[in-house]
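With one protein chain removed, the remaining protein chains of the complex are shown where they sit.
Here the chain labels run A, B and C in written order, and each chain numbers its own residues starting at 1.
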Amino acid sequence: MSLAMSRNDLAEYMAQIFPQVHRDFVIEELHEDSIVMRLVVEDRHLRPGGTVSGPSMFGLADVSVYALILARKGRLSLAVTTNSSLDFLRKPLGGKDMIAHCRMLKLGRSLAVGDVLMFSEGSDKPVARATMTYSLPPEGSAAAAFG
Amino acid sequence: MSLAMSRNDLAEYMAQIFPQVHRDFVIEELHEDSIVMRLVVEDRHLRPGGTVSGPSMFGLADVSVYALILARKGRLSLAVTTNSSLDFLRKPLGGKDMIAHCRMLKLGRSLAVGDVLMFSEGSDKPVARATMTYSLPPEGSAAAAFG
Amino acid sequence: MSLAMSRNDLAEYMAQIFPQVHRDFVIEELHEDSIVMRLVVEDRHLRPGGTVSGPSMFGLADVSVYALILARKGRLSLAVTTNSSLDFLRKPLGGKDMIAHCRMLKLGRSLAVGDVLMFSEGSDKPVARATMTYSLPPEGSAAAAFG
Partner (left out) sequence: MSLAMSRNDLAEYMAQIFPQVHRDFVIEELHEDSIVMRLVVEDRHLRPGGTVSGPSMFGLADVSVYALILARKGRLSLAVTTNSSLDFLRKPLGGKDMIAHCRMLKLGRSLAVGDVLMFSEGSDKPVARATMTYSLPPEGSAAAAFG
């Protein structure tokens, strides 16, 4: 097990493939089996009341696991989210970025599973927990991406 | 079991409480135990490749169940999403709105659970499935909203 | 889409492959995209208090979706549960069998997803909801069963 991309390579590649949103996400740490990803919280990530919205937390979890798959499998890897579960545990702190700690639980031939704990920056109480499953189609078979 | 709000009242109320996003969502049908909600797909709901993104589908499922809780319990109801599970089944069709069919499975004193099937308009093959759980704190106790 | 096995063939095949537990389960109905399965509730399915236990409901949901995959794909199909989500909605009625209504949401090349509503016999209020995902490895490749 080793990384196919460095943190810099991964950040550059994500900027290419996610031109609309890559500024929202900053890779804080990258290890072989884990990644720490920051969501730079802007107004568009908030829900009424001023805290980070559910879709924004879903997006953070999804991007975190996907980035770790890319770092391990390399550019051009196909991966499609097939399942997710999320638990919303506490109200996020207002005015704080969200920090996601993601572990790879399985990186198989056809499925990858990562879990994610999300925190408001500066707090050690988790705001949300997520697990994301990805289908990894055989190289070149985009048609197979949805299983 | 009966509705506390008509479809028109519900639409007006959602426009008040979700001023940023209410134009994204149209209530197509409202029944006592179910609702049909349309996501009017715009560029901001798409991911690279041009299909509806995961966060947008999460948001559609979340809004659908929440709207049905409001219709049943009435304005001012507090409800906080505590859990969700989603399965992504097929690639959405490009250029089509998403239509969510949501059933209330349980509307208890302190928890509500709804499930949702999402389709690309004009197709009968589900694109995604979701279940959302809400905590319903006692009236007036916003502090209790996260259980 | 058509069935590879009749209800009788399926019941016989399940008796062969699940010799320990097949008497617990009775196929009530079998259609192309759905199955109705009865759990014949015995003492071993109960938890303290006398209602059907969580593991028994998990087992009922798992067997229901698996049986429907077999009916569609035929004997010898390999299928491994990779993900499940369950919501427990109401206390089951004491002294009643559980009836599971299962729909196939997706039966793809490599993944199958079914969802299940479970009722105490004679009630129309769901006791539990489940979604089960199966990995369908290529024929003959048992080693790939876990993705």
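Assume a residue touches a chain if its C-beta (ideal position, glycine included) is under 8 Å from a C-beta of that chain, and two chains touch if they have at least 3 such contacts.
Nothing here was measured: the structure is a model prediction, and the numbers come from that model.
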item	value
On chain C, residues whose C-beta touches the chain left out of the figure	17-19, 48, 53-56, 58-59, 62, 80-91, 145-146
Chain A residues touching the omitted chain (full complex)	85, 87, 89-90, 105-106, 113, 115, 117, 126, 129, 131, 133
Residue ranges of chain B at the interface with the undisplayed chain	82-83, 85, 106, 108-111, 133, 135, 144, 146-147
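We take it that only the chains that are shown with their structure count from here on.
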item	value
Superposition rotation for chain A onto chain C, Cα-based, multiple of 5°	180
Same-residue or different-residue interface between chain B and chain C, half as cut-off	same
Chain A and chain B, separation of their C-alpha mean positions in angstrom	23
Whole-Å gap separating chain B and chain C, where each centre is the average of the chain's CA atoms	28
Where chain C touches two or more other chains, by residue	85, 106, 133
